[in-house]
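All protein chains but one are shown at their positions in the complex.
Order of writing sets the labels: A and B. Residues in every chain begin at 1.
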Amino acid sequence: MKHRLSLTSLILVIFILLTLQIFSQNPAPEIPKAQLPVLITSAGQSPDVTTVNIIAEEAGVPYDYCDVPTVDLVKAGVGLADKESGPGFHVEIHSDLEKHPKGTAYKTMIFAIGASLKGMGASGLTVESELKRLQSLIDYCQKNNIFIIAIHVGGASKRGAPGSDNERMIDAVAPFANLIIVTKDSNKDGRFDQIAQAKNIPLLQVDNALEIVEIFKKIFL
Amino acid sequence: MITIIMIVYYFICAYLAGILFWSFIKEKKSLNNLILYLLVIFPLILRLLRIK
Partner (left out) sequence: MNRPLTTKLILLAVTCLILIPGSIHLYQHRHFNTPIVQGPGVTQVVHLSHYFSGLKGTQADTPVFILQGKKPGGKILIMANTHSNEPAGMLAAVIFIENALVQQGTVYIIPVFNNSGSRTTKPGDGYPLYFEIKTPWGKRRFRMGNRNASPLDQWPDPDVYIHYPDRQLLSFIDARNTNRTWPGRPNGLLMERVTYAAMELLRQEKVDLAIDLHGAETMFPVTNCIVAPEKSIKLATLTSLTVKALEGFDNHVEPSPSKFRGLSHREIGDYSETLPFLLEAPIPFLDQPTGPKTVELLLEGKDPFLLRLAKKKKLFVPYDKTGWPMAKRVGQHCSVILELIRQYSRKNPERAIKLTNVPRYREVVAKGVGYFFRNPEKADREKIVDI
């Protein structure tokens, strides 16, 4: 009886110790889950949004894409009201229409951050009008509980001095995101760490953009 | 048509080179003019001989 008791207590002690050990370890950054359907868009009209589209494709995540959606277009949900691409306006519909028929409200929006004057010019936008558009989209997402993912994969070429176009795009989106994903060379100065810490937003940093494929799989699938 | 224009240009080139050479022969006083004629004839000859 005595033996049995000591054995039980020993097992119990080991169990407690193991549990403590597990919980005392630094947990790997938890990857939050996001739901489909998802709309990918650009914050600043740089070609980096193509990178994000490709990452979604490689991860097998069905998505809709519009480079310059308005709040009304986002409200229209999956299919983006059957709008067609034209000069300075691009739409792609890859959502699974059987699971999410046209008109289904988006549950996630991904913003690919990076300013391109050429890209904005092609869409008839200025930095100011792009920022205004982004602000209205962020407001809409927050009011409607749409999960916001901010991605910066452009590296140093899509960063700049405080107040520059690229930094203003970051300010317009990243602090309001539910998840930030950046490449290492986009975050050399730790700017995204600061935003994530200040706003308590999960931040995932990768060495190169292709690693985001695996992250997307974990987030969406 | 393009080939014809090109041939015409070669004739113009030859004509100019001829004039320059004739001026070179006719020049009696100015050394400067003699040198100038030869300098100007230079690219025309290169073109006529299809070198440059």
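Just so we're on the same page, contacts are C-beta pairs under 8 Å (C-beta built on N, C-alpha and C of every residue); 3 or more make two chains touch, one makes a residue touch a chain.
Because the structure is predicted, anything quoted here is derived from the model rather than measured.
Between the chain not shown and the residues A:E58, A:E167 or A:D193, the one that touches is A:E58. Even with one chain removed from view, subunit B keeps its contact list with that chain: residues 2, 5-6, 9, 24-25, 27-28, 31, 34-35, 38, 42, 45-47, 49-52. For subunit A, the residues touching the absent chain in the complete assembly are 47, 50-51, 53-54, 57-58, 87, 90, 118-119, 157, 207-211.
The rule we apply is simple: only the chains that are shown with their structure count from here on.
For the pair subunit A and subunit B, the distance between mean C-alpha positions equals 70 Å.
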